[in-house]
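The complex is shown incomplete by one protein chain, all other protein chains being positioned as in the whole.
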Amino acid sequence: MNQATQDPHHIDVKEFHPRARAAISDPKIRQNFRKAMDGLITKRKDAFEGMDLEALRELGANIRLRALANLPDLLEQLEKKLSENGIKVHWATDGDEACRIVRNICVARNAKTVIKGKSMVSEEMELNHYLEERGITALESDLGEYIVQLAGETPSHIIMPAIHKNTGEISELMHQTTGTDLSNDVEYLTASARQQLREKFMNADVGVSGVNFAVAETGTLCLVENEGNGRMTTTVPPCHIAVTGIEKVVGNLEDVAPLLALLTRSATGQHITTYFNMISGPRKLEELDGPEEVHLVLVDNGRSSIYQDDELLDTLRCIRCGACMNHCPVYTRVGGHTYGTTYPGPIGKILMPHLIGLDEGRHLPTASSLCGACGEVCPVKIPIPDLLVRLRQESVDGDKLNPAKVRGHGAKRGSVEALVWKGWSWMHARPGVYRFGTALAARLRKLQPGQLGGWTEYRTAPKLAAKTLHERMKERGQ
Amino acid sequence: MSSRDAILQRLRNRSGGELAIPDCDFSVLQRPSSSVAERVDQFQKTIESVHGEVHRCTSENWITQLADLLSSRGARNLLVPAAHQIGRTLRDADSNELPELLIYDEPIHSWQAQLFNEVDASITSTRGGIAETGSLIMWPTPDEPRLMSLVPPIHIAVLEASELYSTFHEAMQDQNWAAGMPTNALLVSGPSKTADIEQTLAYGVHGPKELIVLVIE
Partner (left out) sequence: MADPIKVYPPKPSHVYFYATCLIDMFYPDAGMAGIQLLEREGVKVIFPEDQTCCGQPAYTSGYHDEARAVAKAQLDLFPEDWPIVVPSGSCGGMMRKHYPSLFKHTDQEDKASGIAARTWELTDFLLNVCHIHLKDLGEPTTVAMHTSCSARREMGVAEVGPRLLGQLQNVNLVEQVRAEECCGFGGTFAVRHPEISGAMVSEKVDALTDTGAGAFVTTDCGCLMNISGCAEKNRKPLEGQHILSFLWDRTHSGSGRES
């Protein structure tokens, strides 16, 4: 169960437990994540210092909600504006269709090499894999993604893909795969990667990027990044293909300002990233650089199903900042690969079940103590714990009044567990039975088993009191 | 049915019915009014905190300052805009303190290798700046193409102090961006950087390693 050597394309999401156990007993994983997450938590806090964070989150949430309320109209407006600007818009029902679209564009241009900026949607589509199998090289250019690709892995964090590796591991990897000299000097390693990638940029036929916000009003694709690889990807190759989820659209250009302020501060504690890149069209005749062709692929891949339900819809507000994972005590312990899904951590737990089905993703919603740290920091106020509870309900078909809707619902309902809860409910809905039962347990407490499954692996068994509070209150005459 | 129509139809026939449209209160973005000097201070402080370099100049002495900065870095050449006042002034200055001046007047494919490998520094204008985030606003043009501020290892930007806004929101409202965006618009806030290796900052990963702002006061 070594995380690093597992083929990332054949991960069984259901094998969560063994991966979690392996990660927890791996001191390097524990240390790498703890150190990184501690740093990010502090930086985020500092970045919002002196701002009215709650009012800003409220605005962010409302902007996203408003965009979702107008989603079909905004998508059409976006398409119209982009077309006017000379950007071609494509629509894909699922990841496969999106991959086909990208490939067809490549084939039409006789393109053999694709350079990529960071894009989680392309990870969702497994685009690299798809293109490679069809003879098109896809190379990641974001340093973290580049490292992950060299290692044959998938990102372990949506913002910092290679966060699970330390400098020594990265140096070793670069040495083995690219012949870079071994070094613990991050500057040196970075400069080497720059050299390796600059060649690739110059020779790439197509650049593929993600999109952070797509503005319907002006037909503008916004990209947030620090490295400049996103600008390279969208400027140097003669053709740029942006891929994004249909939920990324916002109404007005103005909406971008508060969302950007929330995004970068929540993600990495930066006031702003080095580059905020707004693309509204291909190179004009008189311009000397920039791509001649720009495409946008709008990917549904389960999003329109999420959209049907008032509560689940909140999932689509996400602006992919990663703050929920940075603050998640579970993510911090197990790391990103344990989830076995494109999006790890809290956002992954509420999003992935819709993409892969609740049967496949049955362990995702339970892997949370519902501590609420994620919902507390989410810049667009997604009630993540409530959504986790909703998905738990869906996965056991636990609510007759609100029948489950998500694909693969009910897969986790086991007859024994269901029976236990029925019995529990029967007893606790009957005060007399409850009082009798609890008083009896108190009498028999010496017989209480000392071993209680997973609980006593790490703790002593809880001790029943000699008398229940009910009994004591009765004695008191109440 | 096309995927497009199928997706839009699913969204339009939402089983949960119409969604309420919430109000959006943008007042949280408002800042108390500030003087130019205050904005310059804030800009400088913020961009310096992310490794940007700021030099306050006047329209009289900026060329001298620029020449010093370039020679101290051993820059062999400087890419300047062909038509913009900045480029013209520099060429007219005919100073032997300055390195060789280059202009970007051909389509990229005809000189890509040279731009990537031989240009040491570039200088561009800006459309103003943002004090709160220490950002430069740039709209690349045929005269100052997109790669000019990205590929050379040193990028020098000229910023008029009077064109500093408090926030991004204020800048886009004041300049009425919503009326029409250029093919490419940028906010640049410091040199290119990464923290992808163990959260350790390293500069110049893909773009310039140094960003130098000449603030003209």
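By letter and in written order, the chains are A and B; residue numbering begins at 1 in each of them.
Just so it is clear, a residue touches a chain if its C-beta (ideal position, glycine included) is under 8 Å from a C-beta of that chain, and two chains touch if they have at least 3 such contacts.
All of these numbers come straight from a predicted model, not from anything done at the bench.
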Touch partners, limited to displayed chains, of the chain removed from view
A
Contacting the left-out chain in the complete assembly, out of A:K80, A:R134 or A:R472:
A:R472
Can you list where chain A touches the absent chain?
17, 20-21, 24, 30, 38, 58, 61-62, 65, 329-330, 333-334, 365-373, 375-376, 381, 389, 391-396, 398-402, 412, 418, 421-422, 424-425, 427-431, 434-435, 438, 441-442, 453-465, 467-470, 472-474, 478
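Keep this in mind: only the chains that are shown with their structure count from here on.
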For the pair chain A and chain B, the C-alpha centroid-to-centroid distance in angstrom is 30
Residues of chain B defined as touching chain A within the complex
2-4, 6-8, 10-12, 14-16, 18-26, 28-29, 46, 50, 104-108, 112-113, 116, 132-135, 140-142, 145-147, 150, 167-169, 172-173, 177-178, 180-200, 202-208
Using the touch definition up top, name the residues of chain A that touch chain B in the complex.
32, 35-36, 39, 52, 55-56, 58-59, 62-63, 65-66, 68-72, 75-76, 85, 91-93, 97, 141-144, 147, 160-163, 165-167, 170, 186-187, 189-191, 193-194, 197-198, 202, 217-220, 226-229, 231-232, 235-236, 246, 252-255, 257-258, 260-261, 268, 270-284, 286-290, 298, 300, 304-305, 307-310, 313
